[in-house]
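The complex is shown incomplete by one protein chain, all other protein chains being positioned as in the whole.
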Amino acid sequence: MPDDRSTLTRDEVAHLARLARLAVTEDELDLFAGQLDVILGAVARIGDVAAADIEPTSHAVPLQNVLRPDGVAPSLPRDAVLAGAPSVEDDRFRVPQILGEEE
Amino acid sequence: MSELFELSAAETAASIAAGHASAVEVAQAHLDRISDVDSDVRAFLHVDPEGALTAARAVDERRRAGEPLGPLAGVPLAMKDVVVTKGLPTTSGSKILQGWIPPYDATVTRRVREAGIVMLGKTNMDEFAMGSSTENSAYQVTRNPWDLSRVPGGSSGGSSAAVAAFEAPLSIGTDTGGSIRQPAAVTGIVGHKPTYGAVSRYGLIAFSSSLDQAGPFGRTVEDTALLHQVLAGHDPLDSTSIPQAGPDVVTAAREGARADLSGIRVGIVTELTGAGGGYQEGVLASFRNAVAILRSLGAEVVEVSCPHFDYALAAYYLIAPSEASSNLARFDSVRYGLRVGDDGSHSLEEVMSLTREQGFGAEVKRRIMIGTYALSSGYYDAYYGQAQKVRTLIAADFTRAFEQADVLVSPTSPFVAFGVGERVADPMAMYVNDLCTLPASLAGTPAISVPCGLSDETGPALPVGLQIMAPAMADDRCYRVGAAFEAAYIAAHGHILKGMPRLGSVGAGADGAAR
Partner (left out) sequence: MTTQTAGVSAYDEVLTRYQPVFGLETHVELGTASKMFCGCSTEFGAEPNSHTCPVCLGMPGALPVMNAAAIEYTIKIGLALNCTIASWCRFARKNYFYPDMPKNYQISQYDEPICGEGHLDVEVNGQTVRIGIERVHMEEDTGKNTHVGGATGRIHGADYSLVDFNRAGIPLVEIVTKPVPGTGAMAPEVARAYVAELRDILRTLGVSDVKMEQGSLRCDVNTSLTPAGSSEWGTRTETKNVNSLRSVERAMRSEIIRQAGILDAGGRIKQETRHFQETTGQTRSGRSKEEATDYRYFPEPDLVPVAPAADWVSQIRASLPELPAARRNRLRSELGLSAEELQSLVNAGAVDAFADTVAAGAPAAEARNWWLGYLSQLANAREVEVSALAITPAQVAKVIELVGTGTLSTALGRQVVDGVLDTGAGVEQVIAERGLAVVSDTSALTEAADAAIAANPDIAEKVRGGKLPAVGVLVGSVMKATRGQADAATVKAILLERLGVSG
């Protein structure tokens, strides 16, 4: 359980920013550390509710088995697919050098 | 006769159908109005005169050819920029989507076009719908037509301001935690958040998928119902779209306006009456007057308790940022939108991070980080998981309350419109704007905001909204009670927009809308 007053460090904010792919600046780290801490402090009271045996609600409408038949529909024209791309080469989206692992 | 832009949507449609005005004349009148006042109001991010006039001409041609026209054919509309429009810029108020021209239409857009409604342009909003003042837009600050130094509410502030400023009789907003109802309340217009699943989310740029719902704004309950009827309906492109037909809200609004409320049980939610402080006294006074009007209309007023509503703010500010952190991951500079730092010296990972850093505003980044935190392993159960359980408890509170009452009422917002810049530095001060609207968002139930009075507590007289909540799929109750209340209020005070200071060079105010 989170503490009533969670304290979020600068390092934790930096870690979250990395996970979220945000190149936050040093100044922002300080600003966000303070603000996120206040927000997390306010939402931490969610833990006060006794809800151990309560089912979580992931969907507001109780629907199930919404399926579509396996039929091919027209794709977008390729010009439209690529029109908004920052960089295109050989009808593919061009991206800078990838450092991460092959998935 | 009033100016064309002063007419209600219903009057405009009737006028076009009868041949008193052409759709092109109506569209032009609104485009002129926008030219006249939007440099002050700044409701629109993008105005599309060509598209609007083309759509209007098509309606006029169909009328001349004797084809049947829909109930809103030729009526102009302002579209929130979170709704995807093929061929029209769509940014969701964010720099990260600057210049993006979508290759497809949202279902909402398609329905609007098919109804012969004339889309005037795209309206300003808090970036990715995160905010309650529209100050989080990456592009401009929209002003409240009642007082240009104040905000029009948010996140659909461009849409609320456009309708209040008579730039359009109708507009579309989206509501995740109150983003239709709160801006409607603080600009003196009507706004409805439909039952979750009643209006397709296909093509709404997602903020919080399990909460987002598009809905109508209008200056009257009837206009709002007419647009609701166009938007609602099952969509096979949205898995969460309700397959059953929704209620007939137009009939409900029209009947409501003529009838009293005898036999209707109206529940006041104890937890939303400001007992613990934090609500402006002027807001509470207007609310008390509204309850008195409801009682005078024959409603039986009861008090109900929904104890878990006290946790709605905490649950909402965990669920919405969590889903947002995932929904906004797609803005990565690969397929569309902004790219920063692609100069050969940065890896893709760095380019993504730089793009998102520069493309997102502070509030969006804050929420992404809160959400990333709440979903992290080790925190999920305590935060996101627990918030979803509280959601269940809030829905159960509603179920119990609706056993005692047909509708529930509260103020829409604890505050009237506040000054531009007043709350931007303090996220929590901004978040409490949503106190009253969050429970219905979390439960997926419908709620409407109807103007219910003016408060001069913070300076000039500013509108206050009455929130009317109903059970899921019973949106008609919101419209029925809302219309009855509206009729009684107008009978006593005249249309609330009559009290709005004059904007622009033409037209006196709200004569047309104040029937």
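For clarity, chains are labelled A and B in written order, and residue numbers in each chain start from 1.
Everything below uses one rule, namely that a contact is a pair of C-beta atoms (placed from the backbone, for glycine too) under 8 Å apart; a residue touches a chain by one contact, two chains touch by 3 or more.
Please read these numbers as outputs of a predicted model, since none were measured by experiment.
Among B:236, B:459 or B:501, the one in contact with the hidden chain is B:236. Among the residues B:51, B:74 or B:102, only B:102 touches the chain that is left out of the figure. Looking at B:139, B:202, B:311 or B:398, the residue that reaches the missing chain in the full complex is B:202. Contact with the omitted chain, checked across B:220, B:322 or B:413, is made by B:322.
When you scan B:64, B:288 or B:330 for touch with the missing chain, the hit is B:330.
The missing chain lies against subunit B, touching residues 83-84, 90, 92, 97, 100, 102-104, 106, 201-206, 208-210, 236-240, 322-323, 325-326, 329-332, 334-336, 348-349, 352, 372, 375-377, 380, 384. Although one chain is not shown, part of subunit A still touches it, namely residues 15, 18-19, 21, 58-59, 61, 63-76, 78, 81-82, 89-98, 100-103.
The criterion applied here is as follows: only the chains that are shown with their structure count from here on.
Across the complex, subunit B is touched by residues 1-2, 8, 12-13, 16-25, 28, 31-32, 35-36, 38-40, 42-49, 51, 54-61, 63, 66, 68, 76-77, 80-81, 83-87, 93, 95-100 of subunit A.
Subunit B contributes residues 100-101, 103-104, 196-197, 210-211, 236, 239-240, 242-243, 308, 311, 313-315, 317-318, 325, 329, 332-339, 342, 344, 346-354, 356-357, 360, 362, 365-366, 368-370, 372-373, 376, 379, 382-383, 385-393, 395, 427-428, 431, 442-444, 472 to its touches with subunit A in the complex.
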